[in-house]
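A single protein chain has been omitted; all remaining protein chains appear in their positions.
Chain nomenclature is as follows: A, B and C, assigned in order of appearance, with residue numbering initiated at 1 for each chain independently.
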Amino acid sequence: MVIVMHEGATDAQIQNVIDRLVAAGFNVHRSTGESHTVLGAVGVHRDFDHRDFELLDGVREVMRITQPFKLASRQFRPEGTVVDLGRGVRIGGNDVVVAAGPCSVESREQIHAVAESVAKAGAKILRAGAFKPRTSPYAFQGLGEKGLQLMREAADKFGLCTVSEVMDPSQIRMMLGYVDMFQVGARNMQNYHLLRALGELQKPVLLKRGMSATMEELLLSAEYILAGGNYNVVLCERGIRTFETYTRNTFDIAAIPVIKKLSHLPMMADPSHGTGRRDKVAPMARAAVAAGADGLLIEVHNDPDHALSDGAQSLFPEQFAQLMGELRIIAPAIGRRMA
Amino acid sequence: MVIVMHEGATDAQIQNVIDRLVAAGFNVHRSTGESHTVLGAVGVHRDFDHRDFELLDGVREVMRITQPFKLASRQFRPEGTVVDLGRGVRIGGNDVVVAAGPCSVESREQIHAVAESVAKAGAKILRAGAFKPRTSPYAFQGLGEKGLQLMREAADKFGLCTVSEVMDPSQIRMMLGYVDMFQVGARNMQNYHLLRALGELQKPVLLKRGMSATMEELLLSAEYILAGGNYNVVLCERGIRTFETYTRNTFDIAAIPVIKKLSHLPMMADPSHGTGRRDKVAPMARAAVAAGADGLLIEVHNDPDHALSDGAQSLFPEQFAQLMGELRIIAPAIGRRMA
Amino acid sequence: MVIVMHEGATDAQIQNVIDRLVAAGFNVHRSTGESHTVLGAVGVHRDFDHRDFELLDGVREVMRITQPFKLASRQFRPEGTVVDLGRGVRIGGNDVVVAAGPCSVESREQIHAVAESVAKAGAKILRAGAFKPRTSPYAFQGLGEKGLQLMREAADKFGLCTVSEVMDPSQIRMMLGYVDMFQVGARNMQNYHLLRALGELQKPVLLKRGMSATMEELLLSAEYILAGGNYNVVLCERGIRTFETYTRNTFDIAAIPVIKKLSHLPMMADPSHGTGRRDKVAPMARAAVAAGADGLLIEVHNDPDHALSDGAQSLFPEQFAQLMGELRIIAPAIGRRMA
Partner (left out) sequence: MVIVMHEGATDAQIQNVIDRLVAAGFNVHRSTGESHTVLGAVGVHRDFDHRDFELLDGVREVMRITQPFKLASRQFRPEGTVVDLGRGVRIGGNDVVVAAGPCSVESREQIHAVAESVAKAGAKILRAGAFKPRTSPYAFQGLGEKGLQLMREAADKFGLCTVSEVMDPSQIRMMLGYVDMFQVGARNMQNYHLLRALGELQKPVLLKRGMSATMEELLLSAEYILAGGNYNVVLCERGIRTFETYTRNTFDIAAIPVIKKLSHLPMMADPSHGTGRRDKVAPMARAAVAAGADGLLIEVHNDPDHALSDGAQSLFPEQFAQLMGELRIIAPAIGRRMA
């Protein structure tokens, strides 16, 4: 922590700040400049509210130094993490991995039809929801365990891994047999009960950025899972909330190279939620791969016009196949290839 | 729903949209103007994704009409709701009610000292946390049930009601004996498992606005609780996330008169979290009452400099007493009085 | 400037940073802690891009210390500035001053009618636009100089001062005879040609916060005027752009106490633009005074339903009079009085 004193701070004020820092267990270095005195406080205090010092007399500014996340930082594992989902699907290596599928499992016919088409086009993971967090209590809430069974069955038939959203710790045990990766949705990014419960497993977790979460907060939420001992965490950009309303969210593609520099964890991108409109999904998927994403989550539906949820942002199977062709041209531009 | 066609939309395109609306169960009214054709679709479809129609050929814009919340709307109960916490404390009537207390219960001495001082200054509710949702896994996480016991004891001694945050449905049963009102924190505003569980009770619930939640989303989350049969819901503004970083959040005081017009539910304000800095709490508390808030949540600590959490935004007891005096002058300006 | 090195930074990397700092004219203090080395760079370099150092090898974070504004800072004039408009109207003292009037001057009848009613209710300044910055080129753009003449005439008749918006340096000379204070609108807050031109006068300037401007940027724009020698600057909060769309802008009332602490300049508030809706103007006006504003800008129109611009956010004269009565109760709560 660095504390900058006001130009006119008195010696008594400076000494008071030093005394409190020492009392809190810090080592203090004092630099006296022409106009400002700067105090450097060194020590290990992760649970520390730097605002306490902002309020002391004579203090102008307080700046944290210690990064609040540790296990999630790039320094902890400079070579990067590769998360293995089984069936040869590895996220975070040279291959760019695509998870595709409908917003929700609706029926055996639907999930099989989608699984077949996305597998054929090159997806490696089947994504589909069984428990849906809906803003309105009157909206379709998903098929529950039955949906998970259908998804697993379709994935096995077409050689795919699976990912699906978990909403509450009470669902974890039941879901273990159906999913190869748990998804934590944007609304639950700071549901710490859920994060802690997932930290006790070894099963991979896909953690989506909350729609008003900073990149630092995303990494702190990952830290909850890592701190429990589960290092198989994949992060995912899915759009943030801004003043612009033409798109559902503002897809923050710059988060991809930023997070990859700050952290060793793989970083995927979800252009379907990131834009909310079918005709914008392909441009944003291409952009995410061009920016260095380790994988994509894309909503595909065999009949989007009759989807029970999010049809408007689901690609038709033929659109998805065309997109995969475009991505196979783009990935090599940065030395990668589509899985 | 109103659908506006493009200037050059063909008859076939218009007919296609009409056919789909009818198939979806809507009654359709067509208005043909000089440049645009407008289709009005009337019917009751709360689970409907209007974006599906945005993507049809010839469509320029689609506008929802039906308000997605119903039980929470002012029309449902034009006279307004008054939530009764017992001990004569009623939120939503003519009196402005203040809940005050420390961020976290830390010890018997601490919570008794704070309870005594805030009761003396005019607070009616003791607020204190026992389970703390912290951004970092390394920060103080609260005393748990022991903290709730200490809070209840102190509240009873000084004639106060209690409110404390619930983070997971599994905590509800245990907490029932300790709190007069459950608090749902900003991070959990869209934790639908939790909202549904609280909807099954009759105990009052204080629902805080998420930091990136629109007012409509706040009311939709309230709708989850109301739809379960629990009408004792109090809303609370606590600041939203914006580009401005000098204050921890941007305290959206205009939400107070807006929500009071849209909904019959009482609306409180939390200037402590809304600003994050002690020296801004009093001005924002005064502003909230001047704008028509039904109550305030204010962090007060007997020794903020040594608080285990959020000391920087906690008032000293004497600051709180002075603030209450100022509020007693302001409330009558709009025909109200401090409880 | 403080530079924090990465945990594993090498001696060569640290020495390289030090060398560059010295070359740039800084004095450097080095603190070596358990895990991090921190470099404090002291010196006066206002034109300095701290990002240059962020990119050097081994650097983790760079933090500015020197506040980029100087003449606008509270330290420069701790006792605060009072801006005198003549006719006994002084902004920044104990009195809370209200400027009221229509969005645009439309006719002699209109501006006289409004001037009379607001003067009677207690306003001290007549506000009205003659040059209107409109988002659409097809909207009403104001009466120009003719409007200024009518405003001046009405103000003189009812003993009011005047304020009106200047949009371009070429208008300044002509406007000098008509206005007692120039208004710089939110869209021009960073029009540096205009700010520099106003800095060469002694006439008061009302500088409105841009809708995406931080408080620091507002003060830097004020610095442009002060640096030219004109110290008669009044700042004004008028709402910022956020994700919330129910209100036209989010009225950032906390900016009032924050700016008053950071700067010696008076701070007004404009609840009409801050909310954009007539029924929210009074609550926000009360809130702004309760939070410590030095004055208010309020749109009032004798016939809002037929106003040529912004009628929806203009108060009826009787609403304005009632509001002034409420403010006379609120101001004394913080030891002030309505002018």
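Just so we're on the same page, a contact is a pair of C-beta atoms (placed from the backbone, for glycine too) under 8 Å apart; a residue touches a chain by one contact, two chains touch by 3 or more.
What you see is a predicted model; the values in this text were computed from it and never measured.
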* **Interface partners of the hidden chain - shown chains only, full complex considered** => A, B, C
* Structure fact -> Of the candidates A:T81, A:S164 or A:T275, the residue in contact with the absent chain is A:T275
* **Where the missing chain touches subunit A, by residue** => 212, 214-216, 240, 242-247, 250-258, 261, 274-275, 279-280, 283-284, 286-292, 326-327, 329-330, 332-334
* Asked: For subunit B, which residues touch the unseen chain?
  -> 2, 4, 6-8, 27, 29, 31, 33-36, 38, 40, 42-44, 60-61, 63, 65-67, 75, 241-243, 245
* Can you list where subunit C touches the absent chain? -> 46-47, 49, 51-52, 54-55, 68-69, 133-140, 167-170, 187-188, 190-193, 196, 210-212, 217, 220, 223-224, 227, 241, 276-279, 305, 309-313
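Everything below uses one rule, namely that only the chains that are shown with their structure count from here on.
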* Asked: In terms of residue numbering, is the interface formed by subunit A and subunit B classified as same (over half shared) or different (under half shared)?
  -> same
* To do: Between subunit A and subunit C, tell me the centre distance in angstrom, where each centre is the average of that chain's C-alpha atoms.
  => 38
* To do: Would you mind pulling out the distance in Å between where the CA atoms of subunit B average out and where those of subunit C do?
  => 30
* Averaged-CA centre spacing for the pair subunit B and subunit A, given as whole angstrom -> 27
* Structure fact -> Listed in rising order, subunit A residues that touch 2 or more other chains are 241
